[in-house]
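The complex is shown incomplete by one protein chain, all other protein chains being positioned as in the whole.
And then chain A:
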Amino acid sequence: MMKKDDAMTDPDRAGQARPAASRSVVRAMIWATVPVLLLVQLLASAGVEVSSFWSQIRQLDARIARVADSRAELIAEPLWKMRYEQVTSVLDEIMHDESISAAAVYDDTGAAIARVVARPTGQAVAEVSRPIKYSNGNIAVQAGRIAIAYSYSSLYADAGSRLMMLLVVGVLATLATVIAMRISANVFIGGPLAAMMSAIQRSKQDGRAYPADVRASNEFGQLAQAFNAMQHTTSGALDRLGHMASHDPLTGLPNRRSLTERLVVLSSEAGSHDALVAFCFIDLDDFKGINDTFGHDAGDKFLIHISERLRGAVEAEDWVARLGGDEFVVIRPEVTNEAAAQAFARRLLDAISEPIRLHDKLVMPRASIGLAVRHADDPELSHLPALADIALYHAKSKAPGTVAVLDEALQRDYRRRRDLELAIPAGFAEGQFEVWYQSQIDLENQSVACLEALIRWRHPEHGVIGPAEFLPLIERSGNNARLTRYVLTDACRALQRLAAASKPQIRIAINLPPSELADHSLAGDIRETCTLFGVAASSLELEITEGSLINNITSASETLRRLRRLGATIALDDFGTGYSSLAHLRRFPLDKVKIDKAFISEIPASAEDKAIVGVIASLADTLGLTLIAEGIERAEQAQAMREIGVRFGQGYLYQRPQPLDAVLQWLEGQPAPERQVLAESPSVVPEFAA
């Protein structure tokens, strides 16, 4: 659910960012192009204007020069003939030219004959001077000179106003371009993008794939077509994906995910307060055996058969799911009472139990059902799977092949487990965990060789709780390592006290949970703790189960080797109940094997058990492993073990697990061991190896 939410959120954010991004694309385009456009336009027009300005300057120069020449021609005769008023009037005429600011005519003596000043001279005054040549048939003389001062200021003003106009035109043109770009970008880019975005948004809202309404035939039209095609494809894929996500591919039944949704639907659709929901948690018994015997294909076929039978056994309003493996769930949304629910569950069992033909062999399927019944409006409706699981657990452990109904007792157990699970942190913090010790006796001389550290939980409400009940909870809450360190520390402290009580030969055995063997820091932690308490690691014995070896063979054997290098000895616990693999005995660096008490309890009555223990003993002897028998409660059992050749024993016959103080007190009353044996065996390992 969380994951799905995340998945929903991300595209959401992306979706909201998209329109902003598209706007900024247009803006970025405008920002990228407009200044360039403006600059180029201004530079171009300025360039054109400047060149035009220079050409106008040149034209003005040329024009004034022409004026000077023509005036010189006109003036020559009156000047030469000293008709100075004519000279002045001719000179006056040129003052109509606005560019000319002043003009003067000088005769051949350099005296100013005529001088006109039109306007005060501004900046940029240029002057042109031309000789006035007079000639008639007889003579050709220079009669004088004409000088014209003229100003570029009108050109400057014109150029300035033109530049200003060009600037304005340029800015207006740029503005128009910007508007045109904006409009066209909105029409050609923004519109199609918005249409696609809208399609994406709608698709996101209800998970269906909507096409984008873009009719353009340009690239965006093609993009939209491609997008729509993709949407179409995605739509199918999403449907399939959705179905796959909520259905078991093998049987086509809804899966675990659907279950959660189904419960929500049930809760919201609760018709009346009286309506009861029957929740059947079905687990096939020994499905592993079928897989192992007939192969996985047959196992799959088997599961398909089961699912078909379940489907056949239920009504239309009922709901069947496969949670995975051999677990099925059937929910009947309305039952009148618990008895009806139980009857329904039994019918399901009956339906399942019809024989199935696999590889020409008839197989009798068997299943257990945990049944939980709740009102539809029960706020704990979402806990139905867990509740039914409690019942199922009970059924499988107590009466496989039956229907177990969740009752008050089961629920109490469940609540207790939950309470304990929640109390674990407090348990650590408040030192509620206690380490008790049970002695392991050398059967030959009755001396205490070792103490097994056994964890207890002194719960303020529930009293002292055994490890069988709370260790699974510790493991599930991820506190294995913490608890192991806790025990280790206590064991080291106990070793100190043993040494102080002059019993340094007594070693302490610690149980390692499977997860610890995968923890590479364990060996280091043990060494540090031993150093801290000043005790030898060789005084420690580490008990492991076969199960911990199976899951991670490489890592486990590596950890074991490290531990042995520290000097600790390794004991295989509960041997005989699990895999009892001879290969394990040979492959792993083991020192000791603990024979499970199941083999001891019937001894000496059971000759079979006795034989088994004998085989184990001869095997251990062959492999150089030390043996210890657990659960020795009677003297004849101890005697039998001794006869078989089991060196050590542990059980109520000798001592029940007790807090250390009680153990130390008890030890006081024990006879001292024979020292010479100990003197000959400073290290346990060589002794056992011998």
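Heads up, the rule we're going with is that contacts are C-beta pairs under 8 Å (C-beta built on N, C-alpha and C of every residue); 3 or more make two chains touch, one makes a residue touch a chain; residues count from 1.
Convention: contacts and distances are computed from a predicted model.
Missing chain, UniProt protein name: "Sugar ABC transporter substrate-binding protein", from among "TIGR03915 family putative DNA repair protein", "RNA polymerase sigma factor (Sigma-70 family)", "Dihydroorotase" or "Sugar ABC transporter substrate-binding protein".
In the complete complex, the residue from A:T109, A:S502 or A:T554 that touches the missing chain is A:T109. Screening A:Y84, A:F294 or A:F428 for touch with the missing chain picks out A:Y84.
For chain A, the residues touching the absent chain in the complete assembly are 80-85, 107-109, 111, 138.
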